[in-house]
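Left out: one protein chain. Kept in place: all the others.
Take a look at chain A:
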Amino acid sequence: MGLNNFINCLTAPSTTFIWRDLVCFCRVKMASSFARVLSSKRKVGILSLVGAGSLTVGFFLNREQHVNAGAHVRRIYPPSAEYPDLRKHNNCMASHLTPAVYAKLSDKTTPNGYTLDLAIQTGVDNPGHPFIKTVGMVAGDEESYEVFAGIFNPVIKERHNGYDPCTMNHPTDLDASKIRGGQFDDKYVLSSRVRTGRSIRGLSLPPACTRAERREVERVVIDALAGLKGDLAGKYFSLTLMTEQEQQQLIDDHFLFDKPVSPLLTCAGMARDWPDARGIWHNNEKTFLVWVNEEDHTRVISMEKGGNMKRVFERFCKGLQEVERLIQEKGWEFMWNEHLGYILTCPSNLGTGLRAGVHVTLPRLSKDPRFPKILDNLRLQKRGTGGVDTAAVGNTFDISNLDRLGQSEVQLVQTVIDGVNYLIECEKKLERGQDIKIPAPISQFK
């Protein structure tokens, strides 16, 4: 079925039973016949075999249709009357949303109906953070990154240190066997953790999803998670249905997430209908955890006490690949493309969406004035043990990768492993009264 007809089906007034089945049918058809061929990283080779020229042209022709397919935006005033006042703002969106860019994009919508005003609302409402330059915009669906590329691309470039989605490709690599080392000294590393997110293709993202879509995300994800076996077998706890005891246990395990209070998130509409269709899944061993419908469709976390980052990453990759296989069995897939990698709500999490880190005790190194520069050159960042924006307690820090996009999962985790090893070496040297060196800066895009 042609893309145009498909879109027209979606936007026509409905007799809902028929259209729902048709949409499901279309989604599977589209995924299997068109988008899947072009988006699957395993089949990228086919493009070059067939002759990238003609296929690429066809691909871009259909992308144009995508861009125009949305409903018209209600507009009474010209763009100049609607352009936000960003004079006091300091976020990536404000840095790049000129009146000209706004005028060009403000009457466009994605096929689902998401608009530029919706995407930038959080950045308009939150002028800036005193310590960090926030992104200031979100995606409402996969197509947002396409339809509003005129603003997303410069924002992505700024946030991801020069990564250009127009010209660069993002490598995805979840082969944990490539990791060298990765078992830290438990005397220093208290815990190891890797997290990322995944979005279900065809369903709107948290800022824009309807209640039914959100519930569908929940259904698809927990259906797949129920198929996990062995050390990955686990259980789902819906936020609306969990008992008092279950809630307390999840709090004690530090697994429970709460309704967002940060205005960065609430202004983007992510907390609507809370706690409907939100929940937490974890395996019985409590080493693999999935958040459903919090800031993204899913947030996937692998973790354990101690310093065995290699094992944490192995479980991470295995779990992700298993879940992907299970959803594909039912005709679903993750949002992914070769320029942006895995598609998530916030542009800061594109690519791998991966933050791999440890809680590590560095009593001497942390007091050394060279500490920030060392971290910088190793492309690592430090946070307090409560997560982003918290202070370190005692001498224990959360050390993780800075980058998300432009390097693969394997590369980023290796960076963390090599970097943390260096930090521990420094700490040991200082213990022995020896001097340390600032390492040469490692290159960013490999």
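Keep this in mind: a residue touches a chain if its C-beta (ideal position, glycine included) is under 8 Å from a C-beta of that chain, and two chains touch if they have at least 3 such contacts; residues count from 1.
We adopt the following convention: contacts and distances are computed from a predicted model.
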Assign the chain not included in the display its UniProt protein name, restricting the answer to "creatine kinase", "SREBP regulating gene protein", "Aminotransferase class V domain-containing protein" or "2Fe-2S ferredoxin-type domain-containing protein".
-> "creatine kinase"
Among A:H129, A:K157, A:R272 or A:K382, choose the residue that contacts the chain missing from this document, as touch is defined above.
-> A:R272
Sole contact to the chain not displayed, among A:K104, A:H129, A:K157 or A:R215 | A:R215
Residues belonging to chain A that touch the chain removed from view = 10-11, 13-14, 16-17, 19-20, 23, 70-71, 73-74, 76-78, 81-85, 88, 109, 112-115, 117-118, 121, 124-125, 204, 208, 210-213, 215-216, 240, 266-267, 269, 271-274, 276
